[in-house]
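A protein chain is absent from this complex, but the other protein chains hold their places.
Up next is chain A:
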Amino acid sequence: MPCINRFSQALALGIGLGLFASGATWAEDRTLTIYTYDSFVADWGPGPKVKEAFEKQCGDCTVNFLALQGGVDILQRLRLEGESTEADIVLGLDMNLMAEARALDLLVPHEADLTPLNLPIDWDDETFLPYDWGHFAFVYDSEALPNPPSSFAELLEAPEDLKVIISDPRTSVPGLGLLLWIKHLYGDEAGEAWQQLNRHVLTVASGWSQAYFSLFMNGEAPMVLSYSTSPAYHMAMEDTDRYQAAEFEEGHYLQVETAAITKAAEDPQLAREFMDFILTEDFQRHIPLGNVMYPAIDLGDELPEVFDRLIEPEGFTFSPEEVQENRRAWIREWLNASSR
């Protein structure tokens, strides 16, 4: 049980060195500290394999992950720690958080070669390097809902007994994604669209886990707000086609997850090496089933077969700056449309 050993070593070491002085001893060899989110570093997630592959490549370095709850928490942690942050790299900020992260003035250009990138949108950002992407989508249970709506408009006009579960844009990333999706589609009429959608909303969960696990998997509603890639997991690992994503004609809001180097990076050279590594197959091959998202480069035959059976909708986004500027106002608009 290596985990126990590692824990007890850390415990002994920590006691030996005192609570707040333990960091120094790690710096002997080349260490890369990466802030990310927890499902990335889970045993089955991409984290452990990425660590192994990169450590083999760099020779004498060590990759340390520190996982937080999600992109929002990574940003918040960075903000609180400021220039004294332990992070050399932050991995997991999505496009909607980019502008706010950039405004902190804590990140430096990645200098990676962007040519291998294979995203549905053009990318030329100097600071943020994409490592995976996907669309927000409504996942439906084909046994409960054999004929899902084929467009957002159809969903809004469906009979009222078609219920969906969404998440709150104030507390969850997919919730914010839906808010932006509707805003992008309906613009000034987003408020009315929300009112129409609200007739179908069974409940607004506080987070994706509550929505998907506690509600959708209990059969509470035939549709749940999630990602277009979610069915890949069900198809590949659970061997069932039961859960699919509904493809909407108008297109889907795109989520791109990115990595960036911090100013505080102790070994900027190593951090850059890692950024280059992100767009190689050794990193990307762990994304599709590990993180259940699309890889950021063309994996060719290595892309699992189930990904060919996912929907391939049009994708669109607001620019990160637009999101930063308007997020509060748009949430206000949603609150007003939903509180009557």
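We adopt the following convention: a residue touches a chain if its C-beta (ideal position, glycine included) is under 8 Å from a C-beta of that chain, and two chains touch if they have at least 3 such contacts; residues count from 1.
Convention: contacts and distances are computed from a predicted model.
*Asks:* Considering only the chain that is not displayed, what protein name does its UniProt record carry among "Thiamine transport system permease protein ThiP", "Chromate transporter", "NADH-quinone oxidoreductase subunit C" or "YciI family protein"?
*Replies:* For the chain missing from the view, the UniProt record says "Thiamine transport system permease protein ThiP".
*Asks:* Please identify which residue in A:S230, A:Q244, A:Q284 or A:T317 touches the non-displayed chain.
*Replies:* A:S230
*Asks:* Write down which of A:L66, A:V108 or A:A158 is the residue touching the left-out chain.
*Replies:* If we include the chain that is not displayed, A:L66 is the one touching it.
*Asks:* Have a look at A:A42, A:C61 or A:A158 and name the one touching the chain we're not showing.
*Replies:* A:A42
*Asks:* What does the interface between chain A and the hidden chain look like in terms of residue numbers?
*Replies:* The missing chain touches chain A at positions 1, 3-4, 6-7, 10-11, 13-14, 19-20, 22-23, 37-39, 41-45, 47, 65-69, 72-73, 76, 79-82, 84, 86, 100, 163, 168, 170-171, 198, 201-215, 217-221, 230, 233-234, 237, 292, 327-328, 331-332, 334-335, 338-339.
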